[in-house]
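Mind looking over this structure? Questions follow.
Excluded from the complex is one protein chain; the other protein chains are retained at their positions.
Moving on to subunit A:
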């Protein structure tokens, strides 16, 4: 930054107080980001800090509600991704979207193929140009091969080649290294540095601090949709960066009342699902709330789904009160006393077009059908007290769940599982997308349930929620448990460090489907 004084060359990208809201939800409160040419700029922040929204505004996916947006010193306003591309903005996503059946060259020149005599596509020129691009990037990819079967790393290279052939002056890479092995990361960094040296500006989004410090010259921190700070990486430390990312006092927000902690109820040993999570072991005891923290995509929900039997796993064991629970069978997990409140309540938690009564009675109905027959009346009578206990707001029990607010829907899901009288409650994102009032109701309820001896495993992307509610925090990173912290040791910094803990694994490459 310092070597490019203001005024001489305008910044490639300049965002000032950019705001973007989706209905009542403000995703980006005041996004500020200034990126200079010949610079690699890191953008960091927790999940939900607004990084992706900011990138989408720059890419023309979303239109900003307010604020300044300048490209090369000129104010712009993109209505589509085509407009941003034409102005030299290229975005490379974590998982590139190529046409698998077309050749890599055809992917690069999609929609703007060079034309020869008689307006026919000049294939020879196209392949020659692709060859030239790959040579410049220092990679060996056959321009004629189909995109199908390329590793994620090579797919990203194709996207970068596309960006260069468009002569993009600004390249934004959204967590490009998440699925790459160590060698592939090095190659990507070499390419990024050479692009920087050509005078382009790069924005690099990553949760891995070692990479941020290895590659970038400047770092901007965001939190809760707001700009926090910008520093030269040479002048800051990992600890300062984490403090800026977390930056709030959380202790008293979500009070968990202390409960007597009893014997182990849920015991998970060496749970492994190849390529998803690896050797996951933990115990949840009666009366205990265990928080499962980690970044999006780290494998938190996947572990929960496998423990409950919604997904299968390759090896490992799950015990409830000492009894083994067979894998891959939700029914068996329910019989063993487990309940799973999944992360996506509209798709997984509820049959959204079925009535409140049908949803609340959804799991207990086999117990209601004692004679083998089940009537709507029995179901309604069984569902009503549970809906009432959770104060579900509805006119009648035959209204569909789709007509209710997110908070009420979540109450229906909770009612449905509490009705089964579980011993273990796994709750994935308990308060995502619900209003503040219901949120604290849910927190109070979880605390009360733990007080009555329930073993609770709580997954949450909201660090304050995890730290406030959990007796113990497990941190998962790239499918492995990297920390097991007691309440007193679970500081935001300790959790974030463990969550971004990164072991290069040379085998993790994925192919295009």
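The definition used in the following text is that a residue touches a chain if its C-beta (ideal position, glycine included) is under 8 Å from a C-beta of that chain, and two chains touch if they have at least 3 such contacts; residues count from 1.
Keep this in mind: contacts and distances are computed from a predicted model.
Chain not shown in the complex: UniProt lists it as "Autoinducer 2 import system permease protein LsrD", one of "Cytochrome c oxidase subunit 3", "Autoinducer 2 import system permease protein LsrD", "Cell division protein FtsA" or "Putative tricarboxylic transport membrane protein".
When the missing chain is restored to the complex, the residue among A:18, A:147, A:242 or A:340 that touches it is A:340. Taking the complete complex into account, A:354 is the one of A:9, A:238, A:354 or A:494 that touches the chain left out. Of the options A:182, A:264 or A:330, the residue whose C-beta touches the omitted chain is A:330. Although one chain is hidden here, its contacts on subunit A can still be listed: residues 23, 310, 330-331, 333-334, 340, 342, 347-355, 357-358, 362-363, 365-366, 369, 372-375, 377, 380, 384, 387-400, 402-406, 408, 416, 441, 444-445, 448.
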